[in-house]
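First the structure, in the form of C-alpha cells, and then the observations on it.
Complex shown without one protein chain; remaining protein chains in place.
So, chain A:
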Amino acid sequence: MRHALALKIGPVSFRIGSAWREPLAQLERLYAGYPAADEVADFTVRLEPATPWRRFARPSVAIRGDYTLPDAAPLPLPLGLLAAEMGMNLQMALGQKRYLLLHAGIVARDGEALILTGASGAGKSTLAALLGEQGWRFMGDEFGLLDPETGFLHPFPRAISLKNAALALFDGADPGRLGPVLRGTPKGMIRHLRPPADAIARMAEPARPALILFPRYGRDFPAEDRPVGAAEVFVRLTQASTNYVSLGARGFDALTALVAEVPARAIDYGSSAEAIAMVERLWAARA
C-alpha cells in the first residue's frame, strides 16, 4: 500500500497500510517509544478508500484487513486515527485465537492483575487509565489477554481511548502523550492518550489475575460494593469476551479456572475519587 507502519502492542504485532499519510503519521506520534514490531505481523489492517473516488472526493476511510466486518461504516478522513485503532481492535476481536480476550481495563501491582470489566460506559477504561497514573502498572483499557496455558494476563497497552467527559480528567497530562481531539465520532468526542512509560517498557511482562471488579458509574449512585456469585461472574465474562465461543474447550477451561481462583466484586460509584478509594480498599482486602 502507499503508506505502511508496523506496531507492536504487548505480544501482538500489526501491519497497518493506508492510502493516506495522515492517519499513519498520527499513529506514529501516538505510539512513539514503543518497542520495534516483530518482523512478521500477526495481523494486517488496511485503511483504504471505501470506493476508488473516495480517496480524493470527501475522502472516507474503510476499515479492512485480515478480518473485516461487511457492514462496518467508513469514517471521514479526519477520523483516520480512530479508524486505525478500530481496525486493530477488529483484528483482535475476530482473529485473536491464542488468548482468551476479556473486554476489560487491566492494571497490575507487584505482578498481580486487577480486571475491571462491565458494560460500555461503566468507566473501566477511565478507571484503568487513572490507576495507571497513580502507582499501578497500566496493562490495557480495551482487552485483557488471558493465556489459557498459564492462566496469566498479558498486557495489551494500546493508546488509551478517552471519551467525552473523561478528556478533562487528563488535561494535565504531558501534551506529547495526547493525540488530536477527534470530534463527531460514533462515540462522541475521543482523544487518545499514550500509556505511561513503564506500561510500555514492561509490556512483555504478564501478571497473575488477583481480583475482578465490575464497576458501574452513576452520578447518584451511593458508593458501595457487593459480592458476585461465581456463576454470574462466569456468564458476565463470557459476555465480555469476543472470542470465548471460537476458542471452544480452551476458552471454557481458561475461564472456569479464572472464576474459580479469583475473587470478584461489583462496585457502584459516583465519582472517580470514590472509585479509586474503593479499588484500593478491595485490593488490600482481596482473598
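Throughout what follows, a residue touches a chain if its C-beta (ideal position, glycine included) is under 8 Å from a C-beta of that chain, and two chains touch if they have at least 3 such contacts; residues count from 1.
The working rule: contacts and distances are computed from a predicted model.
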item	value
Protein name (UniProt record) of the chain left out of view, among "Ferritin", "Polyketide cyclase / dehydrase and lipid transport", "Nucleotidyltransferase family protein" or "ABC transporter ATP-binding protein"	"Nucleotidyltransferase family protein"
Identified contact with the non-displayed chain, of A:1, A:165 or A:181	A:1
Where the missing chain touches chain A, by residue	1, 13, 15, 17, 38-42, 44, 46, 48, 64-67, 97-98, 246-248, 250
